[in-house]
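All protein chains but one are shown in place.
Take a look at chain A:
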Amino acid sequence: MPGRAVRWYRHALLVAANAVIVGLFVFPLIWMLLGAFKSEADLLSPDPVWFFKPTLEHWRFIHDNWAVERHLLNSLLISVATTFLTLVLALPAAYGLSRFPIWQKDAILFDILSLKMIPPIASIVPLFVLVRSVGAYNTLAVLIILNAAFQLPFAILVLKSFIDEIPREIDEAATVDGCRPWRVLWKTILPLSAPGLICCALFVFMFTWNEFLLANTMVSGDTRPLPPIVGLALTHRGILWGPAMALGVVVVLPVLFLTFALSRYMARGLTFGAVKG
């Protein structure tokens, strides 16, 4: 961008203005964090409450009534297993697309991308019927298997963008040394694409962790991960604001930590490798 020499106070003003905007984007999450420790009276107060005596009543509530630890464990299991399964399938596919002459490769790449154009709900309705007919309803495995399928197009494209950046000479040298493609993948591509794999893993973990539709449709009761439990706050008699905010903190906190790890790759990840940030 234009390298204009701005005087220091103008620059300070600019930084301050941007900081205020950043604050606006962060504020709702801070409000949730505060809400999780406010008493019911403070939450429903007609005037904004900034200073209050923190209470743990909502945390006790989500522990006693919603068994939050159990669903947290489910969320962890599902997200970790989905991430693993997705990467195991995506890495060879990304390697194949990056390095080998495949018939109609551009068309395949475009189709993989356009799969993401289909709103998941369009496949979830028939999947619901199929899952029930094969008796897989309400199992952790079905959530893992389905989530992995929905994450695969993303994972393949992002990993391919990383593998494309590994100089071809390296795997060509390994091939000349007599390595078969599987060994090249295992010995050179796998270690060299470690940053890509980690980035991809964190994204898939985050998407799966946040996923609501499948989780709300394919499982019930104790098998549910956290996001559908958030919906329990919306009861017929009204909304349980305190527990909702406390649970919100539990759900959001683990992925918030990912932000700092992912910030460098965010633009790239969310455009499936199309934009190198």
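Here is the rule we use: contacts are C-beta pairs under 8 Å (C-beta built on N, C-alpha and C of every residue); 3 or more make two chains touch, one makes a residue touch a chain; residues count from 1.
Just so it is clear, contacts and distances are computed from a predicted model.
When the listed names "Carbohydrate ABC transporter membrane protein 1 (CUT1 family)", "Xanthine dehydrogenase family protein molybdopterin-binding subunit", "Co-chaperone protein HscB homolog" or "3-oxoacyl-ACP synthase" are checked against UniProt, the chain not shown comes out as "Carbohydrate ABC transporter membrane protein 1 (CUT1 family)". In the complete assembly, the contact with the undisplayed chain comes from A:89, out of A:89, A:140, A:166 or A:179. Only one of the listed residues, A:158, A:219 or A:233, touches the absent chain: A:233. One chain is missing from the display, and on chain A it is touched by residues 1-4, 6, 11, 14-15, 17-19, 21-22, 25-26, 28-29, 31-32, 35, 43-48, 89-90, 92-93, 95-97, 99-103, 108, 112, 114-130, 145-146, 148-150, 152-153, 156, 181, 185, 206, 209-210, 212-213, 217, 226-228, 230-231, 233-234, 239, 241, 244-245, 247-248, 251-252, 255-256, 258-260, 262-263, 266-268, 270-272, 274-277.
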